[in-house]
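Just one protein chain is left out here, and the rest sit where they should.
Let's look at chain A:
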């Protein structure tokens, strides 16, 4: 059980998001989250949509932009130890298919949430802040940038 025993892919993490079935599972996962939240009796529909949006964006921020390194030891002496998963994707090449997909998903979710919350002011503010928190780290200008040294090591 070693990384890279049978193929020369130094860091398999870079290709996880391109694998077959990941995009579909991702969408199904959001759907499942939404249904679970809808089943809770005392949440109204706008609240459920806002919660879906917030939880989705929070999870995306944690897994793609906070957690650094790889869950296995790679044979490249840890080049990716200080990189988040977003930065590792496709070895840093920007605007690949998976990156576009993961950028568009929160935006689509935002549109749906704005519609179902009937553009209420408080929901709007919360959802927009949440969307910004997940879109800004994806900009290519912020590749490898750590503001105020947060999450540097």
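Here are some notes:
Following the convention adopted for this analysis, a residue touches a chain if its C-beta (ideal position, glycine included) is under 8 Å from a C-beta of that chain, and two chains touch if they have at least 3 such contacts; residues count from 1.
The criterion applied here is as follows: contacts and distances are computed from a predicted model.
Matching "Transcription and mRNA export factor ENY2", "Actin-related protein 2/3 complex subunit", "Origin recognition complex subunit 4" or "serine C-palmitoyltransferase" against the UniProt entry of the left-out chain gives the name "serine C-palmitoyltransferase". Checked against the full complex, the candidates A:21, A:41 or A:140 give a single residue touching the omitted chain, namely A:21. Touching residues on chain A toward the chain that is not drawn are 1-9, 12, 15-16, 19-22, 24-25, 28-29, 67-73, 75, 78, 81.
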